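Down below is the structure, laid out as structure tokens.
With one protein chain withheld, the remaining protein chains of the complex are depicted in position.
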């Protein structure tokens, strides 16, 4: 704990993921004061046909 | 917001997903009174070997 | 299954929740073709100090 | 209900999943007193590049 | 990891929760072979007015 879930559109590179988990962990440690080893992050890759805004699938355009 | 997650057995067609996010969005707007652009939906496709009822995997039959 | 989660800002009345789960269930049944008894919905009431957009808490104004 | 989600590192065999949902269901029934048919479990397979501890991706070593 | 979430109707005693997390942890360790210290469980207490089956709130009867 803290337990973090970050859902992003699929297609992020490993480099982007590596940087994101490092920086998000630091951001939480800075504000909560927990050890960084306590921060767990799960990334979820979302497919465009599985997301909708305003009743419209992302894969159908915006 | 509202943020909606709908978990269904994998195998739904894009047409089914398209209709479902449209109709679910309308159902929420009708009752909550938010603009439809505020409704976000995430669909999750579940594999039969990753679901269980009564202690038994869905993929092992019911 | 389907399993649905709907996260909304706290303060919705029971009447709004009652209508929303009824209409969302119908919207899913119409598109997926499952029996309505298979649709489970969980509502989550979100506090304004626990939501943020653009790096700003909802409770701090928009 | 109860609704259970178990997130594990990908690569578990069907046999492991089969045993786990059976035993977890029994553990819940024993303590809650619900019928086993009421227990639903969703398994989520996590990829090593989508998990991080201490700001470091699992796929980058520990 | 494993990360477990168990959603139950509110009103379970601390004794029930204590027994459930102990037994569920053992059930996972037995099948996955991880150390028990790796198993994290989050319990979520659900209010009857926030759950619905078949389009009907649990608090409205079944």
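For reference, chains read A, B, C, D and E in written order, and residue numbers begin at 1 within each chain.
Everything below uses one rule, namely that contacts are C-beta pairs under 8 Å (C-beta built on N, C-alpha and C of every residue); 3 or more make two chains touch, one makes a residue touch a chain.
The structure displayed is predicted, hence computed values, not measured ones.
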item: Touching residues (missing chain, whole complex) on chain E; value: 14, 17-18, 21-22, 24-26, 36-45
item: Contact footprint on chain A, counting only the chain that is left out; value: 1-9, 12, 16, 19-20, 23-24, 26-28, 30-32, 46, 51
item: Residues of chain C (touch criterion as defined above) contacting the omitted chain; value: 7, 46, 49-57, 59-60
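Throughout what follows, only the chains that are shown with their structure count from here on.
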item: Farthest chain relative to chain C (centres taken as mean CA coordinates); value: D
item: Whole-Å gap separating chain C and chain E, where each centre is the average of the chain's CA atoms; value: 21
item: Approximate Å spacing (C-alpha centroids) for the pair chain B, chain C; value: 12
item: Junction residues of chain A, two or more chains touched; value: 40, 42
